[in-house]
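Of the protein chains in this complex, one is absent; all others appear in place.
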Amino acid sequence: MDAQAQPITASVVPISRRATRSWAQRLFPYLLVAPTLVFVILFTLLPATRTVVDSTMEPGRRASDPFTFVGLENYGDLFNPSHHIGSRFTRILGNTLIFSLVTLGVSVPLALLFAMLLNRPIRFMGIWRFSLFYPSLLPLIGAASIWAFLYSDSIGLFNTILRSFGLQTINWTGDPNTVLWSIIGMNIWKQTGYYMIFYLAGLQSIPRDIYEAAALDGANFRQQFFALTLPLLRRTTLFVVVISSIFAFQTVEQLQALNQGNPADRGNLLLYFIFQNIGERRNWGYINAMTVILVAILLVFTISNFVFFEKGQEDE
Amino acid sequence: MKKTHVVSLTAFILVSLLLSLVPALAQDNAVTLDFYYPTAVDGPASQVIQGYADQFHQLYPNITVNPVYTGSYTQTRDTVQTEVNAGDVVVDVAVMLATDLFSFVEEESVVPVQTFIDEMDDAEAYVSDFFPAFMENGVDENGVIWSIPFQRSIPVMYYNADLLEAEGIAVPTNNEELLAAAQALTTAERWGLEVPVAGGFPIWLYQSFATAYGQPVSEADPTEVYFNTPESLAGLEFLTKLGTEYAVGPVGGSAWGDTPTDFTSGHAAMIYHTIGSLTSILQNADFTVGVSALPSGPAGTGVNDSGYGAPTGGGNLYIFASSTPEEQAAAWLWVQFLSSPEIQSDWGANFGYIAARQSAWELDPLKSLAAEHPQYLQSVDALQYATREFAAYRAIDIQNIINVALSSVISGSVPLEEAASVLATAQDQIDSLLADYK
Partner (left out) sequence: MSKRTFGSRLADAATVSLAFFWLIPLIFSLLMSFRPQAEPITIGNIFVGSRITFENYAAALQVAPWAWHYITSILFVFGVLAVQIVTVTMAGYAFARLRFRGRNLLLFVILLQLMIPSGVLLVQNFATIRALDLFDTRWALMLPYWGSAFGVLLMRQTFRGIPYELEEAARIDGASWLQIMRHVYVPLSIPAYVAFGLVSISSHWNEFLWPFIVTRTEEVRPLTVGLNKLYGTTEVGALYGQLMAGTLLVIAPLVILFILFQRRFIESFATSGIK
């Protein structure tokens, strides 16, 4: 297992070192990838291509009318402050960025902390593990309903507690200044346990003897954490950061139950906004343009993460 | 194998084949209808609808109705829109918001039921039995009827009658009395009046203020919206000040879902809410519940110059253009069945909707329920002051524009002094959307 102590080992190796490979060997990787690829192409790639095309189109009045090509006009409208969608889009995009960065910045380190706490011998392990993970088991609409109750201004738990201490109550999801933070709070509670699972799996594949050797060398906890744990969890962190940013950008159901984007869009997020407009057929071009922008942001973020975390690890 | 066995086996097979053909023959002209309905009530609505479908099948054995639960009104519309956009419409009949009419008219996905009504022997009697306020949203600017009321409601004012009596306060009938009563009833633990406009849909209750101050948000012409008007501004100011200045209710309004509980548990003395909540409010309140029409604004305005005004709400029955003529004919039978006095009486009594047919109130179970709880009849009284709900072309977009504008003022995100400019900006956006339709 000492190979794991040197994570820089070239990890991609050709299946055969012979210069010429048989057609079967050359075909083999594609066969492995094919089953996944078929479903991804059918249910994601093809419809997504259509999304890009439709983002340059404007539907006609009747459902049977053909679309009109309008070039990048839909994108322009999204940034036009007097347009019925454009006037809201930039604020909501800003909310989404704040929401994603804060959620990510808090829940990913917190998930690592959870995982490290639970990766130690402790009594009643099952209880603690369950307590921190169970929010991921809840359906979003159920979780959001619970939080709607916690946050309720008049009959909610938090305000009842504040009141019982004689404190000023907070209109958690009704006050324009607190609403975004309330959604972020709920989201951190919901998602952290989920990311914790991956850190736990990552921690468990680090052999204990590495730490024992480090401890013998006199390394304290902090040195062990920065010199061993963090670098060895590099792949896991890449995975968790990518996944959590994607999830944050795609938050919808929480808003449905908590605040419907209100008040005044101060608690609105991009994908929920897209769904708010999807019922009007004539917004189809805007829906697709907003989707393209959402995916483009995620792409940039994901690719830069891969570059950042995997530099020096590729053999090509 | 003996010969007789072969003969009897052959006979058996032949008979079976023939028998299996019988239902096929019988169902030669069989029609199956996919019926989409949203639910927004407490209770086993799906079972009740299935019961109606079974009854209907007994009346018309060649028609099978396949009821499909499609979530909320929004989810129902999005489901239908997905099918329309995919060019592959499954639904034959659906309950959708009465106010979504012009979106469907525009895209030509539904057919007007007027054509079927014209062929009825008793068309006049059928149409005039509906409460006029409920018919308004089913009709276009040329008087053509497109959809039939099914589960309709209006907002009313609920009040704690015991409390008002103990405090010696008369039931308020106009906004001045309302404010005075709310101020007198507000204590440290209790709001005098909660108006639930904090959620995603403030436009519905806001309309009652705009109408009561003299100008409904929309009228019969679906290409005109009146949002930036002095009446609208006055209504919005009154609504906002209930929280910020008079402090008789929470700033920003109360949350829609929590408001009935606030009322039944004594945290609010009076509330505005849908009549659809009456059943559960009566169940949970341990005091006498009063129901009245929403108080009026300045007299000489509003519906019939009474100063009163409340929008109707709820869902109508639509028939889809993509269905075959046979399916549409069957769909019309189903629509008539669901809008019959018998079903309206049963549906209203079960789930608290206002039966849309006047004759339904003469029939049990609604008749005896109303005799037991006079609040149900008070809702019918309130109906005379009700008017069409906001509807126009691009209704979804315009509702979004108006909801965000209202929310920004009511929640205090924008100060009240700037409300006029918020209304003006919103009106500009609305007008530019509607310019296409003039």
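Each chain gets a letter, A and B, in the order it is written, and its residues are counted from 1.
By our rule, a contact is a pair of C-beta atoms (placed from the backbone, for glycine too) under 8 Å apart; a residue touches a chain by one contact, two chains touch by 3 or more.
Just so we're clear, the structure is a prediction, and the values are computed from it rather than from any experiment.
Asker: Just one of B:137, B:215 or B:277 touches the chain that is missing; which is it?
Answerer: B:277
Asker: Touching the hidden chain in the full complex, which residues of chain B are there? Just list them.
Answerer: Listed in rising order, the touching residues are 34, 38-44, 46, 66, 68-69, 71-72, 75, 79, 82-83, 85-88, 90, 255-261, 264-267, 273-274, 276-277, 279-281, 283-286, 352.
Asker: Kindly note down the residues of chain A that lie in touch with the hidden chain.
Answerer: Residue positions of chain A that touch the missing chain: 1, 3-4, 7, 9-15, 26, 28-33, 35-48, 50-51, 114, 117-122, 125-143, 145-150, 152, 154-155, 157, 160-161, 163-164, 189, 193-194, 197-198, 200-201, 204-205, 207-208, 221, 235-236, 238-239, 242-243, 246, 249-250, 252-253, 257, 271, 274-275, 278, 287-288, 291, 294-295, 298-299, 302, 316.
Here is the rule we go by: only the chains that are shown with their structure count from here on.
Asker: Centroid of chain A to centroid of chain B, CA atoms only: how many Å?
Answerer: Using C-alpha averages as centres, the distance is 37 Å.
Asker: Mind listing the chain A positions that touch chain B in their complex?
Answerer: 61-64, 82-84, 87-88, 148, 152-155, 171, 173-176, 259-266, 275-284
Asker: In the complex, go through chain B and note every residue touching chain A.
Answerer: Listed in rising order, the residues are 74, 77-78, 81, 84-85, 87, 103, 106-109, 198-201, 250-255, 257-258, 261-262, 265, 267-268, 394, 396-397, 400-401, 403-404, 407-408, 410-414, 425, 428-430, 432-433, 436.
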